[in-house]
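One structure coming up, written as structure tokens, with questions to follow.
A protein chain is absent from this complex, but the other protein chains hold their places.
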Amino acid sequence: MSEVHAQTVAYVRDTMLDQREPPLSQSGAYKWIHENLLSSWVNVVLTVASLWVIWAVLSHVVPWAALGIWSADSLAQCREIRDQIYGADASVACWAVIGERWNQLLFGFYPTELYWRPILAFVLFLVAIAPVLFASLPRKMLWFTLAAPFVLFWLIWGGAIWTPIVVALGFVIGWAVVTFAGPAIGALGGVVLAIVAPLLYWLLVAGPLADALATVLPIGLEPVKSNEIGGFMLATIIGVSGIILSLPLGIVLALGRQSDLFLINKCSVIFIEVIRGVPLIVWLFTASLLLNYFLPPGTNFDLMLRVIIMVTLFSSAYIAEVVRGGLAALPKGQYEAADALGLDYWKSMRLIILPQALKISIPGIVNTFIGLFKDTTLVVFIGLLDPIGLSNAIRASTQWNGIYWELFVFIGLCFFVFCFSMGRYSLFLEKKLRREHR
Amino acid sequence: MKKTVILGALTVAGLAAGAASAGTLDDVKARGKLNCGVSTGLTGFSAPDANGVWQGFDVAVCRAVAAAVLGDPMAVDFVPTTGQTRFTALASGEIDLLARNTTWTFSRDVDLKFEFVGVNYYDGQGFMVPKELGVSSAKELDGATVCIQTGTTTELNLADFFRVNNISYEPVPIETNAEAQQQYLAGACDVYTTDASGLAATRASFEAPGDHVILPEIISKEPLGPLVRHGDNEWGDIARWTLNALIAAEEYGVTSANIAELSAAPGNNPEINRLLGTEGELGAMLGLEADWAKKAIMANGNYGEVFEKTIGENTPIGLSRGLNAQWTEGGLLYSPPFR
Partner (left out) sequence: MTTMTDPPGQGFRLSQLIYDTRYRSLTIQVVAMVLLMLLFSWLVSNTIHNLQNLGKDFDFGFLTQPSGYDINQRLIEYNSQMTHGRAALVGILNTILVAFLGCALATVLGVVAGVLRLSNNWLVSRLMSVYVEGFRNVPLLLWIVLIFALMTESTPAPRAFRGDDATASMLFDAIAVTNRGVYTPAIHFGTPFFANGFFNWLVVILVLGASLYAIRRLHHWATERQEATGDRPTTWYFTLGLLILPTAILMVLMSAYLNLPELKGFNFGGGIHLRNSLIALWLALSLYTGAFIAEIVRGGILAVSKGQTEAAYALGLRPSTTMNLVILPQALRVIIPPLISQFLNLTKNSSLAIAVGYMDVRSTLGGITINQTGRELEGMLLLGLFYLVLSLLISGAMNIYNASVKLKER
């Protein structure tokens, strides 16, 4: 081809020019910098300002953190080492406190030789929650998810294995009542019986049964008391159990708020608004100062349980709003289709509406959890030793009296890592849901 | 549904606890543990060490009572309480004994319905200022900014002191001692006021303790002591006499070093014999074993030993005995006779 052309049309170019490098202003680092940092004078100003901010922060923090002293027994020793190496007016961190007390910040006063239990519990928790969070996992795993609360409780608090089993049995009874007795006495009667029977069982049978089994077959782990639990473990337990326990209540409240029944509707609305209108710290003080007033005289159970109850009530109001959002986001056709199939209210909710609404709500629930997890730091005001409470306790020991930033930096970083990864997950899920809904 | 399990479990727990609230002593014995309220962290008085074991002057009282009642100084469940939650925790029965540097006042004793069983530390509210301010008396503090810990009697004393002396001040309330320390060191307040023991402990932790002076004025009486609920006098007696046993032991020269020897057989001091249970029936009168006081003293040593170990002059806190010396040495510690 080229030969023919070369003879007929002399001025047509017969070879391609070599591709040239783009001009310097349009390529590589130069272009990137120009476009992203210096495209206009406003941007130049912003870039310079940003660089200044970054420099101002890093120039203080990096030397302080990087030169930190890791091996010392006390703050005084830290200061001696610093004087020797850097001179007396240098400002360096004393990370030795973290080195010595990290386990307290993570586990509280949980016995050191039993650390495997909370760690195993945490791993099992992740396994249990995985099928809920990632739809690609086998559905069979959900059975483990159902059993997990009891297993985790047993692992963390120890004691006879029979207590969680006996309590779990109550749910089995409830389920059996619905499945077997339900058809015989009608749906409503079944539901009522399914609530009453386990309650009676728990109140009257469960305690003696667990004791009897424990004496016959004493299998169990060494019991650990609630006041030995602290640090991030406490924050996680309160956060996780608060969210999980509040889910059923939250769903009920959300349904109540959507209900046509005047009284139920109003009660749900009042409950949700009252809980949401008052700060968590007031509820926590209520748990610590007032809950004992509301219960029968002489009743007494530990502060952690009271806090979990209060946090559960608190987060159920927030969960209710999230679930309500999920319910509202469902197309009306779904409700109508369920009606058209002749399903009654509970069946349509259970089989059609809630599975879809809850799926949409998962990111919101995860976000509520992040918020709650962060808010567990407020328990410091009622004397529970969460990470911040422990940092106060650690500073009260004679070795570490006077240390300040190191503990807060460590605690802040731990919270950040945890919450940030949860937040990323919920973002990922939101994007995925948005794709699926298109 | 899961809601109900909690409620169910609670009711069970509630019934179990409700049934057994006959007397605190029986409760503690049945439980095998003493629930003792302490501060969430106060240098020298109560703080967990690296192994999570609580240490300190107030903690020692708990351990002594546990040793007297249960025979094991480690049989204590420490319940950390804040300034705000401590009284409710005691009133509601969550704790059996509150040993949290709590000032014995009329209203707490009468109105809040508690019973102070004695004084384990005579304290008073003082002021600490940087030396460079050149202040030598609290009366010169007109217009000063004062850091105080909230939730204590300190606030009330401070308000009274400045009002009576007709000088103005700017209070900066702070939640914890650590924060107050940080604020004071940064110069955000001119003066730090709290109990004198706290001031000493705080100053000891500074890089340059010599740059700060504690002013001579002590503006309040702060008898700090353990307390129990109103109404259970048997339990109150146990706590009271355990504390007295520690104090008396020092007076009579009973120490953890010689207690084994002294308690092996009745000696020639009848007071010591009665104290250690080699003579008389004091233990039985309290509903405890005869050697209850011996166990209490063995837990951490006598009062003087506890003091030296936790807050004394050889510790970083370096408090001198002062008012807390035995009456024989010019202090206020005066145990009623064991008779």
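Which chain is which? They are A and B, in the order written, and residues in each are numbered from 1.
Going forward, a contact is a pair of C-beta atoms (placed from the backbone, for glycine too) under 8 Å apart; a residue touches a chain by one contact, two chains touch by 3 or more.
Everything numeric in this text was worked out from a predicted model, so none of it was measured.
Visitor: If I consider the whole complex, including the chain that's not displayed, which of B:Asp142, B:Asp211, B:Glu234 or B:Glu329 touches that chain?
Guide: If we include the chain that is not displayed, B:Asp142 is the one touching it.
Visitor: Among A:Leu290, A:Leu305 or A:Leu330, which residue is in touch with the absent chain?
Guide: A:Leu290
Visitor: Among A:Phe134, A:Trp175 or A:Phe416, which one touches the chain that has been omitted from the display?
Guide: From the options A:Phe134, A:Trp175 or A:Phe416, the contact with the absent chain belongs to A:Phe416.
Visitor: What is the set of chain B residues that contact the non-displayed chain in the whole complex?
Guide: Counting over the whole complex, chain B touches the hidden chain at residues 83-84, 87-88, 91, 111-113, 132-133, 141-145, 150-151, 155-156, 158-160, 162-163, 169-175, 179, 182-183, 186-190, 230.
Visitor: Tell me, which residues in chain A touch the chain that this view leaves out?
Guide: Chain A touches the chain not shown through residues 32, 35-37, 39, 43, 46-47, 50-51, 53-54, 186, 188-189, 260-264, 267, 273-274, 276-282, 285-286, 289-290, 292-297, 370, 374-375, 377-378, 380-381, 388, 404-405, 408, 411-412, 415-416, 419-420, 423.
Criterion: only the chains that are shown with their structure count from here on.
Visitor: With chain centres defined as C-alpha means, what is the inter-centre distance between chain A and chain B in Å?
Guide: The computed centroid separation for chain A versus chain B comes out at 38 Å.
Visitor: Quick one: in the complex, what on chain B touches chain A?
Guide: The touching residues are 1-6, 8-14, 16-19, 21, 39-44, 46-52, 55, 77-82, 84-85, 88-89, 92-94, 176-178, 181-182, 201-202, 204-207, 315-317.
Visitor: Report the residues of chain A in contact with chain B in the complex, numbered from low to high.
Guide: 75-76, 79, 100-101, 104, 108-109, 112, 149, 167, 170-171, 174, 195, 198-199, 202-203, 206-207, 225, 227-228, 244-245, 247-249, 285, 288-289, 292, 295-303, 305, 308-309, 312, 380-385, 389, 392-398, 401-402, 404
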